[in-house]
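Sharing a structure below in structure tokens format, with a few things to ask.
The other protein chains are all here in position, but one chain of the complex has been omitted.
What follows is chain A.
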């Protein structure tokens, strides 16, 4: 069971999987830090109290949806509309949830519940890339790895929101922090383009998302993702047919 590297380090396989997760999650500090700070600033500007802004960050723990909700609250939208729009932004996570089932479905229910709470873009894509690369990884190690990835990101997300609330407008716009997020996501997804089917799926996702960009929060992305998955599957089936 024990891998040779884990034996050398005197760690159990689950522990070494956890630390591998911590190592792979650490770079996201670069993105989560500024993004969380920005949320603290925006939420305070909008008129939320410290407790409310922190409540958002700890209970919802999904940056894009939090920004969407606060934006609509500033515009005094109806409560139902705020909720619908912000939750629509998070619907992509239902796809993440489904895609983790083959890897983590047999883990104990309480661990799956903890993973669900921590299942955001960074933890999801980092973990699923590892699971794909190492199909032989046992389920307890997969769970430990997921928690490892979340470990450097989550406390920082909470802490830097607090810094943003307290620091207020002291963060200059010239830092152009807005572009850290796209760069991180692009860098994460490009290594996963490992076949023509994956490239076709990514291309379809971009085309449909750009065409539907004016649809209300998140819905264009959902349609784009659905079309992209079907495209990827069809191209893969076509390639398998040709290979025979």
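Going forward, a residue touches a chain if its C-beta (ideal position, glycine included) is under 8 Å from a C-beta of that chain, and two chains touch if they have at least 3 such contacts; residues count from 1.
Everything that follows uses one rule, which is that contacts and distances are computed from a predicted model.
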*asked:* Not counting the visible chains, the remaining one has a UniProt entry; which protein name from "AzlD domain-containing protein", "Dihydroxyacetone kinase subunit L", "L-lactate dehydrogenase complex protein LldE" or "Aspartate carbamoyltransferase" does it give?
replied: "AzlD domain-containing protein"
*Selected residue (touches chain absent from view) among A:102, A:155 or A:216*: A:102
*asked:* Contact with the hidden chain only, please: which chain A residues?
replied: 27, 30, 46-48, 52, 55-56, 59-62, 65, 69, 73-74, 76, 79, 82-83, 86-87, 90-102, 104-106, 109, 112-113, 115-117, 119, 121, 124-125, 128-129, 132, 173, 176, 178-193, 197-198, 201-206, 208-210, 213, 220-221, 224-226, 228-230, 232-233, 236-237
